[in-house]
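Only one protein chain is missing from this complex, and each of the others stays in its spot.
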Amino acid sequence: MKKEKTKNYIIKPMSGGEAAAEALRQIGIEVMASYPITPQSPIIETFSKMVADGRVNAETINVESEHSAMSACVGSAVAGAKTATASNSQGLALMSEIVYVASGLRLPILMAITNRALSAPISIHCDHSDSMMVRDSGWIQIYTENAQEFYEFLILAFKIASRKEISLPIMVMADGFISTHQLEKVAIFDDKAIADFIGEYNAPYDFLNPQKPILVGPFSVQDSHFEFKLSQQKAIERVPAIFKEEAKNFKKITGKDYKFFEEYRLKDANTAIVVMNSTAGTAKEVVDKLRDKGEKVGLLKPHLFRPFPYKEIAEALKKVKKIAVLDRSMSFGANPPLFAEINQSLAGTRIPIQKYVFGLGGRAIFERQIEQVFADLKKGKIDDKIKYIQ
Amino acid sequence: MKKSKFKELKPVLPAGTSERLKTGSWRVLTPSIDNNKCAKCFKCVNFCPENSIKYNENKGQMEIDFEYCKGCGICAQECPAKAITMNKK
Partner (left out) sequence: MAGKLNKQKLAKGTRTCAGCPIPVIVRQILAQTDAPIAASMATGCLEVTTTIYPDNAWGISSVHNAFENAATTISGVETAHKILAKKGKLQSGAEKFKFVAFGGDGGTYDIGFQSLSGAVERRHNFLYVCYDNGAYQNTGNQRSSATPEGVKTETTPLGKETPRKDMMKIMAGHNMPYLAQAAVHNLSDLVVKAKKAFETKGPSFLLVFSPCVPGWGYSPKDTIRISELAFETNFWPLYEIENGKYKITAKPTVIKPVQEFLKTQKRFDHLLKDEQAVKEIQDNVDNGWRELNEMSIE
């Protein structure tokens, strides 16, 4: 009789928010300090219920603002607990002061970002202006397409961030409402397998040591500040190698490859779209449709945004003849952020790249619009102006 | 030419490294204690912001740590026995 290989996962209907909470639970997060903000609230609510039900041994701190959420996370991470939070939009903006402190203090705090537009005008819907706002903060940044990726990358992220050589905070993005609230079939892996993957936690500081007290967070003047920042830079530059290492380990559990970006039917593509998060899912449908018609189209979906893998992106896109980059945020008065990085990656090539901005404030993008992008690329309709998919 | 390897910094310090700062160099006026008048009330010890007055049990007298004394004059002002004088030294 054929022996059936036992699955190490269970498929559950889950929203991205719930899946994120599962990840936090399996990582064994010990302190979550958070403040609710639509559409992140399902994450913190689910986690709070898990704590109440005794499914995870953790403390939650229901702080009085997001600034305090990150502040308490800093305190908790300094003291040596596995610390996480979630936020987006105005919350991320409000805590942004302390977001920079977290990376400056080299604390492996995990944050789930449920991408939502920044005010004003106030919007509760999805775009990437919030996470783009803190792209210079020194946090590792990873973007995800759906609930399954959100769940998996949160786990992988924590492991990468808490490696001693890195010791930097990390944020994992998923589209607000789109990925966070829609029900998907999510494969939740075995608790023990994930716990073993996470392993023993390396606290960055031995703070609660009665015999050897330390100061965390000195005041640096001209003679040391540069070197502190350079040290952060060196740490984040080690991320790609550690990412690859931990991706290999994680694959042993999930059977999947985790790369800096996903290449979808890109190998022999003449034209390609570069886009992050849920829209990549829609774009894959369009790629399949056009491929069925014989069109050589492909997709590149970045995961790792900070540090940005310039070399690897250049290698992946070098054979493509024409590229469109779809940004879900503006950098007012300048090139959109994803475009700027892709453009930099391909500096020195002559590949024409068309910049697009779409989806601001939750504006939906339809398959026919993405088809139009490919059609325009094919016709060579490329210039140096930003095109808007409204 | 030898290339010096960059030593990465973490924003953390061990305890008490400030002791290398000899704040006594700030001083304009210097206290001196007349131990005959001193009643050993310990007011100067407790009020000294630099923690720089100590009771020497062996010698039976109050002693000032001039490496750190900033010459603020609080000890002289607070001494109930008027045993401390501030002088331009």
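Order of writing sets the labels: A and B. Residues in every chain begin at 1.
Everything below uses one rule, namely that a residue touches a chain if its C-beta (ideal position, glycine included) is under 8 Å from a C-beta of that chain, and two chains touch if they have at least 3 such contacts.
Worth saying up front: this structure is predicted, and the values here are computed from it rather than measured.
The chain not shown here is touched by just one of A:S48, A:N62, A:Q182 or A:N270, and that residue is A:N62.
Chain B residues in contact with the hidden partner, per the touch definition given at the top, are 13-23, 26, 46-52, 65, 67-68, 70-74, 76-78, 86. Residues of chain A that touch the chain left out of the display are 30-31, 33, 57-59, 61-65, 67-68, 71-81, 83, 97-98, 101, 105, 207-211, 213-221, 224.
Everything below uses one rule, namely that only the chains that are shown with their structure count from here on.
Centroids built from CA atoms put chain B at 53 Å from chain A.
The touching residues of chain B, counted against chain A in their complex, run 6, 8-15.
Of all residues in chain A, only 104-106, 204-205, 212-218, 220, 224, 227-228, 230-231, 234-235 touch chain B in the complex they form.
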